[in-house]
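Only a single protein chain was left out; the remaining protein chains are all shown in position.
Now for subunit A:
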Amino acid sequence: MNDMRIVKRDVDMNDTKISAKGVQVFYGDTHAIKDVDVEIKDKTVTAFIGPSGCGKSTFLRCLNRMNDTIDICRVEGNILLDGEDIYDKRVDPVQLRAKVGMVFQRPNPFPKSIYDNIAYGPRIHGLAKNKADLDEIVEKALRRGAIWDEVKDRLDAPGTGLSGGQQQRLCIARAVATEPEVLLMDEPCSALDPIATLQVEELIDELRENFSVVIVTHSMQQAARVSQKTAFFHLGNLVEYGDTEQIFTNPQDERTESYITGRIG
């Protein structure tokens, strides 16, 4: 645990993509997220780490308003995407989610063909003018999802017939097909074996060129491997947020140190 491999990467001083200020989340009477401030940079992988139930997934789901689907969930505070408040009354969450895509914990391809899985997003957003356009979008998305070579001969096969790792990369490809600006990933590797995990992690690193990626993970090694920025959540509080290297080598907060050295969590 202590000999974690930390890859030193350049962290560009990019613009802020998402800026959250004083975010509070309530599930009924439960105060799940307490006063979280965080600035998520563009073209950066940001990792949310913390023990189970610390609110990291909840916070992630606030960023594209997936929590709207839960009746008892209430969000306060400001979350700005490119300076615009996403909880503003004028914002349609559907439009927001086209900009902020999401990949889930368990691979969840639609029970349709591989092609239709990818093409669904572009179709409902009207991104393709004709069939040739759509074919191109599908190929590009599958290439970005690092799965094109494996599936190019069987685009008509059902997406559910792929292996777990392939399914998850298909889901990532599906998410990038709609050309989002931010990609949220909720423990994308927790249902995968180590080899598939490695492939997805490499993919995440490549995606950084085009998107701002936010990843929730249980595995500190994974956070260290893939992210440039890390946020540590504990009991609904954002305890510490900073460069990944700094969080893992020189944590400022006692709780962070306890967690990354394995004393709590």
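Here is the rule we go by: contacts are C-beta pairs under 8 Å (C-beta built on N, C-alpha and C of every residue); 3 or more make two chains touch, one makes a residue touch a chain; residues count from 1.
The criterion applied here is as follows: contacts and distances are computed from a predicted model.
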Name under which UniProt lists the unshown chain, selected from "Thiosulfate oxidation carrier complex protein SoxZ", "Cation:proton antiporter subunit C", "NADH dehydrogenase subunit L" or "Phosphate transport system permease protein PstA":
"Phosphate transport system permease protein PstA"
Out of A:178, A:217, A:230 or A:256, the sole contact with the unshown chain comes from A:178
Answer key for A:47, A:62 or A:102 versus the chain not shown reads A:102
Touching the missing chain, which residues of subunit A?
64, 66, 69, 71, 94-95, 97-99, 101-104, 106, 108-111, 120-121, 124-125, 160, 171, 174-175, 177-178
